[in-house]
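In this view, the complex is presented without one of its protein chains, the others remaining in place.
Take a look at chain A:
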Amino acid sequence: MTLVLLKLIAPQLITHGSVTIVHIEVVAGEAVYLPCDISTQTSNDQVALVLWYREDLGTPIYSVDGRDRDFNLAERWSDENVFSNRAYFMPEKQPAELGVDHIRETDQGVYRCRVDFRIGQTRNSKVNLTVIGEY
């Protein structure tokens, strides 16, 4: 008895007080790609640090620290208790994405991506992730 649900509903983009909120729905067990624009405003700028927060937690759940090196060689860290080794950041995508495999129902929530640049203004964007349970 298997019920096939919509796999992925097209992300909805809503700008709210200049913080972009993207709504994404995903079926539990699938992979999801959380967008985070890391493009620079000027050609001489570079991304220094990318921090992913889940709104109910004060510490990031995923970080990409390129402050002391080229961003392509940045140090990646993923919270053991959240995405652990299920998450991988893809800076080459347009926009960049945090891929998360095998989504669980407990992954549902609002995520914030903060991008610190060497020169430019910090960019914050949010993803509201809804996880649809498997039947």
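We take it that a contact is a pair of C-beta atoms (placed from the backbone, for glycine too) under 8 Å apart; a residue touches a chain by one contact, two chains touch by 3 or more; residues count from 1.
By our rule, contacts and distances are computed from a predicted model.
Going by its UniProt record, the hidden chain of the complex is named "Ig-like domain-containing protein" among "Exoribonuclease phosphorolytic domain-containing protein", "Mediator of RNA polymerase II transcription subunit 9", "RBR-type E3 ubiquitin transferase" or "Ig-like domain-containing protein". By the touch rule set out above, chain A reaches the unshown chain at residues 17-19, 49, 51, 53, 58-60, 63, 65, 77, 114, 116, 121-122, 124.
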